[in-house]
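The structure appears below as structure tokens.
With one protein chain held back, the other chains of the complex are shown just where they sit.
== chain A ==
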Amino acid sequence: MLEVKDLHVTVEDKAILKGLNLTINAGEIHAIMGPNGAGKSTLSAVIAGKDGYEVTQGTILFEGQDVLEMEIEERARAGLLLGFQYPIEIPGVKNIYLLKAALNAQRAARGEGEIPAPEFMKLVREKSAEMKLDPSFLQRAVNEGFSGGEKKRNEILQMLVLQPKLAMLDEIDSGLDIDAMKVVASGVNSLRSADRAILLVTHYQRLLNHIEPDRVHVLVDGRIVKSGDKELALELEARGYDWVLEESAA
């Protein structure tokens, strides 16, 4: 589904990603872990199409398409969505407007007509209930006055409505208490299916107790230095990152 090859990225002439390789297949959940400043957020942002990053070398293919040639909205419509670590407030734009406009944009890209209003209403009410967001949130401006936890649940709500093929979630667990984390995790787990994939970016292992990854990668200084299964996450939790660094330097 996603194939990242030899990716080099600079930000303001500073090299951040330095030859990164990553392959994600449909049906899989991958977790990217690593110390602060390693380039985890940069990786998900570059795949999603955020401005301000320069790809100096390498390729990103999503279902065989060259992602780097696509605008951010085209990537989203193709099924590549990034849940932000710090979702911004959009004063005055109702959640419901965003959801409907985004869903219809995606349908139009697939050559489908607009979603009928009753079907849309049923969908968003169901999904907000799953995320334990009161329906009144749909009428509120996107993230305006939301608590940290509500913002994160709102990001997942967008995912549940838009059903991305590849959902990327950057530090979705940061700032969540245990109950909110469970709601978020069950939302993410419900996205899991044989034809979708999920990329979790996280710095702590605790999220992975609730969302079980198929693969865990350690990203250090712009490269993936070690990959393994979920046991690797537990090992990182117990031993920190230093041993991985030493091992990869050796």
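Throughout what follows, a residue touches a chain if its C-beta (ideal position, glycine included) is under 8 Å from a C-beta of that chain, and two chains touch if they have at least 3 such contacts; residues count from 1.
Simple rule for what comes next: contacts and distances are computed from a predicted model.
Student: What protein name does the UniProt record of the undisplayed chain give, "Fe-S cluster assembly protein SufD", "ABC-type polar-amino-acid transporter", "Sarcosine oxidase subunit gamma family protein" or "NitT/TauT family transport system ATP-binding protein"?
Tutor: The record names the chain that does not appear here as "Fe-S cluster assembly protein SufD".
Student: Just one of A:Val124, A:Ala167, A:Val188 or A:Val216 touches the chain that is missing; which is it?
Tutor: Final answer for the missing-chain contact: A:Val124.
Student: Among A:Leu68, A:Ile90 or A:Leu234, which residue is in touch with the absent chain?
Tutor: A:Ile90
Student: Return the single residue from A:Ser41, A:Gln85, A:Gln106 or A:Thr202 that touches the missing chain.
Tutor: Of these options, the touching residue for the absent chain is A:Gln106.
Student: Can you say which of A:Leu98, A:Leu160, A:Val218 or A:Ala233 touches the chain missing from this structure?
Tutor: A:Leu98
Student: Thinking of the whole complex, not just what is shown, which of A:Leu17, A:Leu81 or A:Val244 touches the missing chain?
Tutor: A:Leu81
Student: For chain A, which residues reach the chain that was dropped from this view?
Tutor: 48-51, 71-73, 76-77, 81-82, 84, 87-88, 90-94, 96-98, 100-102, 105-106, 109, 114, 117, 120-121, 124-125, 135, 138-139, 141-142, 158, 162
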